[in-house]
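Part of the complex only, each chain left as placed.
Labels run A and B following the written order; every chain starts at residue 1.
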Amino acid sequence: MSQREQTPLQARLYTVIFGTDTPLGKWFDLLLICAILVSVSVIVLDSIDSFHDAYGTLFQRMEWVFTAVFTLEYLLRIWIAKNRKAYILSIYGLIDLLAILPSYLALILPQTAPLLIVRLLRVLRVFRVLKLMSFLHEANLVAGALRDSARQIFVFFSMVVTVMVVFGCIMYVIEGPESGFDNIPVSVYWAIVTVTTVGYGDVVPVTAAGRSMSALAMLIGYAIIAVPTGIFTSNLLRHRSGPPLPLNCPQCARAGHQADAVYCRFCGTSLHTDQAD
Amino acid sequence: MSQREQTPLQARLYTVIFGTDTPLGKWFDLLLICAILVSVSVIVLDSIDSFHDAYGTLFQRMEWVFTAVFTLEYLLRIWIAKNRKAYILSIYGLIDLLAILPSYLALILPQTAPLLIVRLLRVLRVFRVLKLMSFLHEANLVAGALRDSARQIFVFFSMVVTVMVVFGCIMYVIEGPESGFDNIPVSVYWAIVTVTTVGYGDVVPVTAAGRSMSALAMLIGYAIIAVPTGIFTSNLLRHRSGPPLPLNCPQCARAGHQADAVYCRFCGTSLHTDQAD
C-alpha cells in the first residue's frame, strides 16, 4: 500500500494535478482556484433569500456541475497518488472528500441538508495551491513563531479564561437575572465579550457595583492584550535571526556567529573544523 | 510548629498528594482535576434555571459528595503537610478552604447562600497541579517579564485612568443627564468603555460636541494600547536573552557585560581569566 509504481499516464497526470512547476500544472491550479471560488460564491449567494428565489434552479444546476467536477478530480487524485492511503487520510484528502460528500448525502438522506454548508470548506482547498506556490517562506516563519509561542500562549490563555470565569461569577452575583446576567454561562459569555474588548452591548451591567467590576475587567483586558503580542513578537524575532550557531570559535572560543557564517567574525578561523585546512 | 518529622504513612501520602513524580501521584492529580472540573460544571449548570428545575436534587447530592471529598482531601493535606501552618496560610491552602467552607456556612446560616458562588474558586485549584507539571518554564518567563513591567505599567495606567477621569468629566459637562451621562461615575464608566475600545453602546454621546470628544478619546485609546504592549515586549525580549554573562569581572566584580565581550568594560581586565595570560 506504500509508494507504488506509477504508469506513464499516472506520472504525467501527477505532474499536472499535484505539481506546480509545469505550465500545464499552473493552468490546472488556476482553473481549480477559479472553480472553487465560483462554487463557494454560488453557495453563499444561494443563502440569500432574494437570490435563491430568482436563481435557485440555476444555482442548483451549477452546484451539480461543480460536485461532478470535484468528484472527478478527487477520484483522479486517488488514482494517481503515489501513496493512496496517505493522500486519503491527509488533511487535504479529507477536505477534498468533505467538499463533495454533503451533496450526495443530501440526495440520499434529505434530512442532512443542513450539512450542505460543509461544502464551504472548499475554500480551504485554495490553500493547497497557495501553499505549493510562493508564500511558503513567509507562512513558515509565522507558523514557526506561532508553534514556539503555543505553550506560552496556552498558559496565558488558561489564566485569561480563569479570570473570565471569576469575573463572570462575580457579575452573576452582583447583577443577577434582572440585568440579563441570567446564569453563570451567560455571565462568562459577558466576561469574554468584555475582556476581549468586543463589547456587543447585548448584556451590560446596570448597577454601580456591576459597572465598577466591568470597568476593572475592561482595564485588565486592555492590559493583557499585551501578553500574547509580546510573546509572539519576541518569538518571531528569535526565529528570524535563527539560532546563533551552537558552536564557539575553535580558536578564540567566542560565540555569537550568524547561522550562515563560515569563519569566526573575530579572528577569521574556520568555524567548521572538519572542513578546515 | 516548623518542619515536623513525618510518619512513614504521612511521608507516603505526601508523595502521592503533594508530589507528581510517582505514577500514583500522577493518577491522584488527574483524578483531582476531574473532580474539580465536574464539581465546577455542576455549580455552573445549576445556575441555569432549566437545568436547576430538572436536575436540582441530583446536583445538590453531587455537590455534597464533592464537598465531602474535598473536605477529606483538605484535612489529609493538613495532616501530612511538612509545615502545617505554612500550608494553611498559603494561597493554595486558603483556596482549598474557600472551596468547601461556603457549603457548610450555607447549611448553618441559610442567608449566606449567595456565598456558594465562592466554591467556583475551586477552578483555581487546577493551577496547583498544572504549576507542578510541565508549564513551569513558560509561565516563569511570562511572569518575570510581567513583574519587570509592573512599575512601568502602573505609571502608565495611572496616566490612562487620569485621562479617563478627565474625559469622563468633560463628557458629563458636554452631554449631561439627558444623554445618559447621569453623573461623573457613569461618565467615567463611559470613558473606560470607550478608551479600552470595548464600546458597549449603552451610554453613547448624541451631541456633535460629545461625539467629537469621544472620537478624540477613541483615537487616544487606539494609540496608547501600544504602550503596555511595547513595555511588555521589550521586557520579555530582555528577559529571554538572559543575563548578559553569568560571570562578573574577576577584578572589579561588576556584571552587565555583553555576550561577546572579552575585557571588562569598566576596568579593562580580561573577563576570561582561564584563557588570559
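By definition in this document, a residue touches a chain if its C-beta (ideal position, glycine included) is under 8 Å from a C-beta of that chain, and two chains touch if they have at least 3 such contacts.
This is a predicted model, so every value here is computed, not measured.
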Oligomeric copy total, full assembly; chains in place: 2: 4
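Here is the rule we use: only the chains that are shown with their structure count from here on.
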Whole-Å gap between the CA centroids of chain A and chain B: 29
Of all residues in chain B, those that touch chain A in their complex: 43-44, 47-49, 114, 117, 120-121, 123-124, 127, 130, 135, 138-139, 141-142, 145-146, 153, 157, 160-161, 185-186, 188-189, 192-193, 195-202, 225, 228-229, 231-233, 235-237, 240, 259-260, 262, 272, 275
Residue numbers on chain A that touch chain B, as the complex places them: 151-152, 154-156, 158, 162, 165-166, 169-170, 172-173, 182-185, 194, 197-201, 204, 208, 211-212, 215, 218-219, 221-223, 225-227, 229-231, 233-234, 237-238, 253-256, 266
